[in-house]
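All protein chains but one are shown at their positions in the complex.
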Amino acid sequence: MITLGIKDQHTFLDEVNKKSGCNILECYQCGKCSGTCPVSMYMDITPRQVMQFIKLGMKDEVLVANTSWFCLTCAACSGRCPRQIDIPRVMETIRHIAIEENVSSKSKKVKDIRKFHDIFLDMVRRYGRGYELRLMAEFNIRTRNYFKDMLLAPPALLKGKIKLFPARMKTAKAIKRMFAMAKKLEEQPK
Amino acid sequence: MARVGVFVCFCGANIADFVDVNEVVEETKKIKDVKFAINYKYMCSDPGQGLIKQAIIENKLTSVVVAACSPRMHEKTFRRAISEAGLNPFLLEIANIREHSSWVHQKDKKSATAKSCDLVRMAVAKSIANEQLHEISVPVTKRALVIGGGIAGIQAALDIADAHIPVVLVEKSPSIGGRMAQLDETFPTLDCSQCILTPRMVDVATHPYIELIPYSEVIGLDGYVGNYKVQIKKKASYVNFSSCTGCGACSQKCPVKVPNEFNLGHDKRKAIYSPFPQAVPNKPVIDAEHCLMLTKGKCGICKKTCEKGSIDYDMKDEIIEREVGAVVVATGYELYDASPYEEYGVGRFKDVISSLEFERMVSASGPTNGTPIRPSDGEIPKNVVFIKCVGSRDEAKGIEYCSKICCMYTAKHAMLLHHKVHDSHAFIFYMDIRAAGKGYEEFVKRAQVETAATYLRGRVSKIYQKGKKLIVRGEDAQIGQIVEVEADLVVLATAVMAQKDNPDLARRLGISYDKYGFLSEAHPKLRPVETSKAGIFLAGCTQAPKDIPDTVSQASACAAKVCGLFASDTMKKDPMISHIVQENCTGCQNCIRVCPYTAIVTEEIPIAPRSTEMRTVAKVNEGVCQGCGSCVAVCRSFAATLSGFTDKQIINEILAI
Partner (left out) sequence: MKKLTYFPGCSAHGTSEEFDHTLKLVMKSLEVELDEIPDWNCCGATSAHVMTENLALALPLRNLILAEALHNDSMGIACASCYARHKVTKYELDKDPVLAKKINTTIDEGTYHGTVEVKSMLQFVYEEIGIEKIKSLVKKPLTGLKVACYYGCLLTRPKAITQFDSPEYPMSMDRIMEALGATAVPFDFKTECCGASFSISSSDVVLSLSGKILEYAKASGADMIVVACPLCQSNLDMRQPGVEKLFHVKLNLPVMYFTQLLALAFGYDQKDLMLGKHIVPVEEALAKIGKEPEKKEEIKSKKTVESEEAK
């Protein structure tokens, strides 16, 4: 049960509105987004429900839900939203707030997804370009799913779909520097 | 010698709380020409007015200033009061010390009071230069024009004609009847639409006071209230209506088949055709774009068949004129073209149709004799999905507003479907259910219970094909789950839109329209049937989406307005209008160019009193001029002047500050 009218309800709404550039108050809960979303069936709360949760100030539930992490940024929802709300942008904002405030979901799925992204970015930082073999291997190790896609790897390697050795950039240092500077920008007060 | 009386109102607390009304009176008494100044609690009340009248008589006042609320409120009241005391009503000036002072400067009493004194001083100075003006009388042509022969136009025409006022009813299509003729049954009574409409149509055709001009359009309107001249284009029908008996033999023999607009393309009509069996007048017209004789010079079967010799291929469009005193615009609506909803497969899937197409299908006189079928294969649908708000309430693909009638007619469609196909199942996707009229909520409940329709709250996300079925996918927001309906037929409740040529018509008539193309009423709350132009009224969906009861009410309201306008032989008009001092006029015609009401015309006058040589000057048509002052602003020769706002009056005001 939720009790309203006892604390400030709109702080989270204002934060999401400001950071995303959207106005969630315009959502009239038609549900077209949820029906459109290809992965809404995997979500704890559907995109439409997320909007209502935000309006009700239920920040914790929104940050902990797997919804924003399952969002594929396919932009099918915003293309159909009759109130023209940029829903992928709202999902992105929720993810960034969750990272900033160090909120993690209990769901293993979400943990796996976040691990994947961390590994991917680490790969880019090191090599400046993709290195799928390492990406897949490190992911399997870190998620303790050692034999995942085991049967895929040999034919993929043989066909040259994934390479044994990483592609190299001449100025890979520029990328390392970029990462460091970008991190500094994140740490600056907004 | 000017003797001005000033009357300052407390207006209860509205003015007195924020302006020192005593100080205003004291300061005003210091003005040279003010011979009497007083304040009072409620100047507009009977005792207040009595005060003014008494003061005028006792002090032989030559003009009056009332310092109170906006002239929009009580200018009329005070004008009447002073005229009862023997003063010309236009020797009144109002200093608005409420809206212009007390209401907007509530935090600074000192400054508000000083400003009020300034406003009074300006009004006093102006009033000294006020001239005696007299209301103008314009003659009235007691005939009304009704544009549009749907239920709105029909109702307005009948009401006006019943008051023994002649009516000219112009209709664009070959028959009157409009949208109501296309409906099967109407909510909430489920009356047969044609059955309740056709008697009215016959009344129109037989009414001694109605001149019905079908298959015609209004192409121009000149003049002013009580004195309009309308130009009507009678489109060539190629059929002589006076000799034609409406036997229909010509249509039977015609070899050309064309998609039938009345049935939205679901069946065919002939090139010579009458739109529907109960058409009024029941005379066919020839569609010039498709007739073989008119396009290629071949065929000619209809002429050979006609026993009365009514076919005339040489007929031309004809322009006729009528003089009328008032106009009722009742041109109706069209439906939203749902092509932007690509996710619904509009245009790609034959079995995704609009609500009006469904309505035609369930009508006994429709393309399928009243049986709903799937356009793709002709089979009878069992699962029918109705989607509301297609185009409505949709800023992205359609229009922002709600179309008002779709919730009700969708419930009706569920009922009709249930009556026609007993083992059918209706699925209705909705955002809200708006049933605000009399008997409406009860009707929706009836639909829900009698048809066992499944109401699903959520906008449909996508429709895709699976074999012969259409899969309709959306979220049911009530249970928070995605649902997919295997549908045989999908009916879209498309938005009610203004006719595409409404802006054109509005320009021809000289009235305004809104961003959606709906014609604008003078005030949304208190003047819903009048327009910005005196003598032109609006009825029905041309003004905004509405159902039949509201349309009929609005039409009757227009009729009442027209009858009121025609109650006397002449009409009184506000004299604060423009005049041209012709001695000063150089004939540059700038005023004519800027006048938004086309109220100024040219006139030839002799260059000198007894000369035969003529020159061109401007002349204001008193009946049309609305006193906007645009001509005064552009006139370089001080020829144009506005009564009630002459240069002298305004300069006096400015100098008084």
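Letters A and B mark the chains in the order given here, with residues in each chain numbered from 1 onward.
Note that a residue touches a chain if its C-beta (ideal position, glycine included) is under 8 Å from a C-beta of that chain, and two chains touch if they have at least 3 such contacts.
None of the values given here were measured: they were computed from a predicted structure.
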Positions on chain B where the hidden chain makes contact: 342-343, 345, 348, 464-467
Residue ranges of chain A at the interface with the undisplayed chain: 38-39, 42, 70, 72-76, 78-79, 86, 88, 92, 95-96, 99, 109, 112-118, 120-121, 124, 127-130, 132, 135-136, 139, 148-149, 152, 155-156, 159-163, 167, 169-171, 174-175, 177-179, 181-183, 185-186
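Here, only the chains that are shown with their structure count from here on.
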Complex contacts: residues of chain B adjacent to chain A: 343, 389, 393-398, 431, 457-462, 473-477, 480, 482
Touching residues (chain side chain A, partner chain B) in the complex: 28-36, 40-41, 46, 48-49, 80-84
